[in-house]
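Following this message is one structure expressed as structure tokens.
Here the complex is missing one protein chain, while the rest keep their positions.
And now, chain A:
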Amino acid sequence: MAGSRVIVVGAGPAGVRAAEILAEAGLAPIVINEGSRDGGQIYRRQPDNFSRPPSKLYGTEAAKATALHAAFDGLRRRVDYRPDTLAWNVTPGVLHTVHHGQTQDIPFDALIVCSGATDRLMPVKGWNLSGTYSLGAAQIALKAQAVSIGRRVAFLGTGPLLYLVASQYQAAGAEVAGVFDTSPFALRVKALPKLLARPAVLAKGLALVAKLKRAGIPVETGVTPVEIAGTPDAGVSGLVLRDRAGRVREIACDAVALGYHLRPETQLADLARCDFAFDAESRQWLPTIDADGRSSVPGVYLAGDGARILGADGAEAAGALAALAALRDLGHDVADGRIDALRRDCARMDRFRRGLVEAFPWPAANAAALPDETVVCRCEAITAGELRRVARAMGATEANRAKAFSRVGMGRCQGRYCGQAGAEIIAAAIDTPVESVGRLRGQAPVKPFSLSATPLADQKGTEQGTPA
């Protein structure tokens, strides 16, 4: 009850709203944030000495961003906020963190994981050249460092973020060589009934595209990436694609921002031993959650883009809902009406989510067409040809087996960036459904951490590792 130990991982829209609900109930949750400042990726707060106004940083979402920041500022005395802290592992009832080289084991009664999302990436020949960034990285460069990733940037991929980041670059004065979307326009029309679940968001999206076009930026749909051209020394020099009409063209640019919508960051859920299920619509494995965000593991809750890509508004609702679910499970009185209202919000957001998946599909078929020499795993520099070889000649038809034989997913990113594409390449190579290839198992640490780390001085040993 009042003494319940609740940890929230993440201080984006979901994490902040979860912490707010918990603080309201008289708990003093621990809020773990990998970044220095709250806001998450979407409402990332700029470094202290930067002074761009919210309207510049967040555009149409400025009011929501400042509201979230204000909410968290108001919570600071009621939560145990731990910025610059990586949750590197979780064992039953214990979260393991590292902060400025000191590790700590933090026991919990409830853990609310709001770990956010990263770009979902499909390799393209040449994407390992310097000058290729994910859309998220391109956005961080702009928001946190106030720099562009290049002098002339081409945007390639699909999904709302493609247009959002391109427009942010344009607004910041960068030269945008064009926005090249792999999804055909017709899918957007088809997805309209679902997208109308959130008419205002849909209108904002359309306005964004219109604004790009008004600025004279080429916006093309239905393209097929061929290659990011360039040399290892000079980096990116162009983007080669096949356009809707079937013509192969090269667009001159010195940087490419790449991304195919988003994938949840699920390592903590995986390490917490949560069940996952294959989501056929988005062709990815997602942790299983109930309507309120309860995972399959008692006491572990998942909210925000780390569970389902609902976007920032959906994350705020899902974070609040997961916190209410945790409170209820911990024995607090929670009004049904409050939960019902949030459930309705989340259901509407989820309908919109499915509309986005339909309108901006993951280009699974591109995996089959990747030339053998395309690097798939950039950390370990392993090519599509090598991955196909272990699948076909060595019988590695399962993702972890293919990793063991080929090293795809063994590097610094632990397969977070190449895992989904790798599974598609294997599935195509042996002509099997991608779900039968499985998914890479999460292994600690969630992100690399230094051997210089030492346990916090007063750290006592805790019992861990018993099966859930």
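Rule of thumb we're sticking to: a residue touches a chain if its C-beta (ideal position, glycine included) is under 8 Å from a C-beta of that chain, and two chains touch if they have at least 3 such contacts; residues count from 1.
Keep in mind that, in the parts below, contacts and distances are computed from a predicted model.
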Name per UniProt, for the chain absent here [options: "FAD-binding oxidoreductase", "Anti-sigma regulatory factor", "Hydrogenase" or "Branched-chain amino acid ABC transporter permease"]: "FAD-binding oxidoreductase"
Touching residue (missing chain; options A:Arg44, A:His96 or A:Arg308): A:His96
Touching residues on chain A - with respect to the absent chain: 88-89, 91, 94, 96, 103, 105, 380, 394-395, 398, 401, 404-405, 410-412, 414, 443-445, 448-455, 461-462, 464-467
